[in-house]
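One protein chain omitted, others in place.
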């Protein structure tokens, strides 16, 4: 029983880590309908910048998160400018291929010796892990931080998208660029902003990720990126709470499978459940599946 | 107020406008009629900045806006209700209207504009909380027009506002256009429903495959035999 | 036996009853108009008949057979064809292929014939080509058969949709606002076209339209809906003098020319 | 053999190919091996016997398809007579198939899978410088039973990695054969970063030993998380641990089997460490060390045969006896696998400390 509880906590930690990445993913998707495969790689860049910031440049953890967010926001804007904007009026799949290209570029470029180098680096985040025991449930300060950040981001993003002027503009842009332009919305600016925001979220995710899994390397973004995206789809992509819900489910499924079924089948079962859920709810758990109005 | 000079527009290699020039004076309703594909929508899209012309000038109150981005043109006082309405289906009626006032920041003035829109379109007031996508066709058209008025435009571009509306709503919409105009907004109206358009307009232009072929006071245009046979149809409908 | 008999048809969307106790009987060769205010449920009736959405209750008997529960493609194969309110052509396919894509239904040849381009393939394709060209001729689009459908002017697209529907060799043709966005001149020629194809292909036509010119001119009988219910039914003259219809739909000015 | 190589000046040359993952997610392994390969050539003065050495470097991206292509390229386009590479079994197995069928010599520094040299039949032209999966697993099990007196062990390995899986299976077999009990047998996949579920299970079994046969980057993460889960077991692993990038703090107290010990006073060892450091600024890892030995074994055979004919070099290589490599005195067995001792190293006070040597 106590083990089960501990496993559920393990699953929660994993789920919240996925959520950290999935939130940014789903934001960008919600506004521009682009599966931004480079998201996981921006996450990687964020983790590296954070690492440099706290190991070599003398920043605190908070400072490292901030600087990673700012630099990655700029990187996001640059990527959008160069690789996506020229494809604004092209078929959606073209942007997806461009995103794949950007993703590969970031991975291979980062592994050059004079960039980040190909090594797996062990990092020492400026935060000691503290273990608490809450009535038999083991909890660490890092878990607490990650959970709080996810909840905070969830609330902030919900507020931003549904309660602010720029959020409304974002939703308008997500529907139709021309219509948004006619409202006086600078569509290019809104999309840049969305990318900057998404990339900043990825960067924050990257730095916090190293707290839980203190190791970085240029290809570290692929799997978490893919899992987080899957989680976002599971919850209903484009829907902010859906990203968190999907992530938590993924986390539980993976953990419980590994713990009680077989660790070999962990990924297989996670994706099997994804497929089954989609068959029952074709737009994800929270997704509205309004049939196309004829 | 608006002066278009020698406008040429291309979609890729297809030329949609072959050098058209026309004028809209302050306080007028000017209508642009023409067959399908003549380039009416293209003209409006070019004025509001959605499409870049290859050649020609668009003077709005004396400044050339042919290279100005769409979102800036809105700020200058030009509002465009596009073909097919393009309301935001996933926003509520109120949010749609607020989107219309995106360029403005004075809360109180926005509130006043909102009241005016509700006065023109009382039906929208009943449905402020409803998602715009679930409105009926006529209501959506009202919303699109109301939304454009929220930017307090001095020039309103309307693209086929009567399309797909029931006869009673068509009348109502034209009534509203007249009212809007009476309250001081200049209107450039594109219509297939040439009967109605020519009834409320002051002046009219006829567009044929990207060229202007006729212009004049609305009444004259309506009585022109060529127009009668080409656009108004010489059918007598049984009733 | 009527060609089509719709009885007690209801459709709910969430809490909204979009179609309520709708009924309609159509004899072979009739042209019936379906009119009513925006949002009255007219298009929904079409969607129900063609099987795109399932009814909440009611029955749709076509040539003595209940269509309810059948998938759309089977209903189409039985002879019910339609056009769409917002044109739904296969935009990136050529004008010719738009028609031929539908023709294949009567144009069966097996996968092997298709893969190897066997003699049966050649024969059937030749027939299909001839038939498609014939239909394009009817709607006056033969000269544009190689152009992508999406590049046609709006009015031509509407007519291509009609040709595509005719390729099914339907017995019942459902037209959803075929004249929308056309000027009176174009409406007049559309009327001619509908008359012509009705005779040539022995069709029964049910059409939705807001342009009274077209409706009053073509239809022998008109059904008026409001809030999902039928509020009036009769000849054009009867309907246009009905006070309920005047109030809800035509307006006091009632300019039917 | 018709593979004559005479430069225009009449000088005799031999062409050596080098294959490793030089791009992609395990580029870092390929880089270590490449550094060592180049250093060995340089030390030899780009010469072996009377033969001037030319070399060609190629990347396999750790991809089986590319590995075949690249082997073909080196052999039929660049016309090499011998190849050093590749790093992982995933790419070395297909390369060995190609090289052996084309009668080009192949020596892999680090591919540990049995199939590399023998797959039903001995691949005559294929050799390796490292010991095989079964041997390391066996040594680790023996050390755990006899030196650490362990009774129970948990094993956690990468199911998609043949190296990791091979070691794990060999360890289990020997450990159980020696009377021990494997109480937990768990795995993960390549890109997992979170092991808490399986570690919680393992913690529940409270084993004496936690066997972690994988590369340093994975075990660093696992080690840290395992301690976080309150696992007190002694960590045990294989040569994959040997890297300066290992998380020494997390792995403190753990033991691993290795090819050599940096504490070993032999001059080959000390010279190697010192020269590598001087050239590349870091301590060489196991991959680099093996690549160094592999290259030197090859050069030595070329010198002995004094020929660029792969058949003659092959014979010389097969006859190698007590070659003084950094990883010990190397003799090849009939399968082309080296017979050499394994060293046990402990992570202690943030350093690698030599513990003992176990002979095969």
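When the chains are written out, they are named A, B, C and D in that same order, and each has its own residue count from 1.
One rule holds in what follows: a residue touches a chain if its C-beta (ideal position, glycine included) is under 8 Å from a C-beta of that chain, and two chains touch if they have at least 3 such contacts.
The rule we apply is simple: contacts and distances are computed from a predicted model.
Chemist: Absent chain per UniProt: "Na+/H+ antiporter subunit C", "Peptide/nickel transport system permease protein", "Amino acid/amide ABC transporter membrane protein 2, HAAT family" or "Heme exporter protein C"?
Modeler: Of the names offered in "Na+/H+ antiporter subunit C", "Peptide/nickel transport system permease protein", "Amino acid/amide ABC transporter membrane protein 2, HAAT family" or "Heme exporter protein C", the absent chain's UniProt record gives "Amino acid/amide ABC transporter membrane protein 2, HAAT family".
Chemist: Just to confirm, in the complete assembly, which displayed chains does the hidden chain contact?
Modeler: Output: missing chain touches A, C, D.
Chemist: Among A:50, A:125 or A:287, which one touches the chain that has been omitted from the display?
Modeler: Only one listed residue reaches the unshown chain, and that is A:287.
Chemist: May I ask which residue of C:9, C:76 or C:179 touches the chain that does not appear here?
Modeler: C:76
Chemist: For the chain left off this view, which of D:12, D:115 or D:279 is in contact with it?
Modeler: Once the missing chain is taken into account, the touching residue is D:115.
Chemist: Which residue, D:32, D:161, D:243 or D:346, contacts the hidden chain when the whole complex is considered?
Modeler: Among D:32, D:161, D:243 or D:346, only D:161 touches the chain that is not shown.
Chemist: Quickly run down the residues of chain C that touch the omitted chain.
Modeler: 50-52, 71-73, 76-77, 81-82, 84, 88-94, 96-98, 100-105, 107, 109, 111, 113-117, 119, 121-122, 124-126, 128, 145-146, 148, 150, 164-165, 167-168
Chemist: Which residue numbers on chain A touch the omitted chain?
Modeler: Its contact residues with the unshown chain are 26, 29-30, 33, 35, 82-83, 86-87, 89-94, 96-98, 100-102, 104-105, 107-109, 111-113, 171, 174, 226, 229-230, 233, 236-239, 264-265, 267-268, 271-272, 274-275, 278-279, 282-284, 287-289, 292, 294.
Chemist: Can you list where chain D touches the absent chain?
Modeler: The missing chain touches chain D at positions 22-24, 27, 56-59, 61, 63-66, 68-70, 72-73, 75-77, 89-90, 93-94, 97-98, 102, 113, 115, 119-120, 159-162, 165-166, 189.
Just so it is clear, only the chains that are shown with their structure count from here on.
Chemist: B-C versus A-B: which interface comes out with more C-beta contact pairs?
Modeler: By number of C-beta pairs in contact, B-C is the larger.
Chemist: How big is the gap, in whole Å, between where the Cα atoms of chain B centre and where those of chain C centre?
Modeler: Centre-to-centre distance between chain B and chain C: 30 Å.
Chemist: Using mean C-alpha positions as chain centres, tell me how far chain A is from chain B in Å, no decimals.
Modeler: Averaging C-alpha atoms per chain gives centres 43 Å apart.
Chemist: Can you compute the centre-to-centre distance for chain A and chain D, using the mean CA position of each chain? Integer Å is fine.
Modeler: So the centroids are 36 Å from each other.
Chemist: Hunt down the residues of chain B that sit against at least two other chains at once, touch-wise.
Modeler: none
Chemist: Along chain D, where are the residues that touch chain A in the complex?
Modeler: 23-25, 27-28, 31, 159, 186-189, 191-194, 196-198, 200-201, 204, 216-217, 220-221, 224, 228-230, 245-247, 250
Chemist: Looking at the complex, which residues from chain A come into contact with chain D?
Modeler: 3, 6-7, 10-11, 13-14, 17, 108, 111, 113, 117-122, 129, 131, 138, 140, 212-215, 217-220, 222-224, 254-259, 263-264, 266-267
Chemist: Could you list, by residue number, the parts of chain C that touch chain B in their complex?
Modeler: For this pair, the touching residues of chain C are 35-39, 85, 153-156, 177, 180-188, 191, 210, 212-213, 216-217, 236-237, 240, 248-251, 253-257.
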